[in-house]
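Missing here: one protein chain of the complex. Every other protein chain is in place.
Moving on to chain A:
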C-alpha cells in the first residue's frame, strides 16, 4: 500500500490536493531536486513531510487525517496478519525458508504502518491503533483455520498480495503531478508483485498444499481459494490491451488466452478493493 490510494482519497475531501502538491505552484517547489535524492531517502519520511508541507499550516487537517487513518487501518490489516503468521508458521509446518519469507514480508508491512503513523502525527493528528483483535482473518468463516492450517494461511496471504498489486494500478494517473511520488509508488508496487509471486510459489511447492497456481495470474483463476475471493481475480482474464489482441501466433510461438492474460496484470478500483477487504475487518 498505498500512496496511490492515499492521495486519491485525500482528493475526495480536498479537491485541491494536487494544487498543494504541484511543484510548479507552491508547496512542492520546496522539493526541487527531490526526486534525485529520493532513492537514498526514506520514502515514508519524504511523503510524510510532503503532506506536512501541504497541510500542516492549513488548520483543517481533520478530513485528511481521516483518510490517512483509513489507509493505516488497511496497513494494520496486513501487518497484523503477517505478525500472527510468522508466529504460527513453525507450528503449522512452514520450513525455515518459508518462515524467512513471511518475516521479510511482515517487516515491509510494518514499515508501511510506521510510515503512516509518522505522517499522521506530523499533521497533528492522532493515528488509529489496531491490534489483532480488530481483524477477522477467517473473513467471516471463509478461512476458518487461517492460523492453524498452513494452506489456509498462505491462501489468505495470496489474497492480500494479489489484491495489493491490483490495488496500486490505475491510480498512477493521480500521481503524475509529482515525478518523485509516482516513481516511489512504482518502486513499492513492484515489491508487492515480488511478494505475490513468492506466496503463490509457496502454495505451489508445499506438497500438502500443491496449489494449482503459478507466480502469475492465469485468466481469472483463483487457484483453489474459496469462491468468496473471486472478486480478487475478476477482470484479470483480459486478453486485449489498448485494442491489440494478445492472443496470437508470433513466428510459431502460440500465445494462448492463458498466456495473454498472464502477461498483463489488471487494476482494481478502490471500491472493489474495499469490498474485498471488508470481511476481514470487525
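Assume contacts are C-beta pairs under 8 Å (C-beta built on N, C-alpha and C of every residue); 3 or more make two chains touch, one makes a residue touch a chain; residues count from 1.
In the analysis below, contacts and distances are computed from a predicted model.
Missing chain, UniProt protein name, picked from "Ferritin-like domain-containing protein", "Cytochrome c oxidase subunit 2", "ABC transporter permease" or "Antagonist of KipI": "Ferritin-like domain-containing protein".
Within the full complex, the residue among A:188, A:211 or A:273 touching the omitted chain is A:188. Of the options A:139, A:260 or A:277, the residue whose C-beta touches the omitted chain is A:260. Although one chain is not drawn, its touching partners on chain A can still be listed: residues 23-24, 29, 32-33, 35, 39, 41-44, 97, 100-101, 104-105, 108, 111-112, 165, 168-170, 172-173, 176-177, 179, 182-184, 186-198, 201, 214-216, 241-242, 244, 246, 248, 250, 253, 255-256, 259-260, 262-267.
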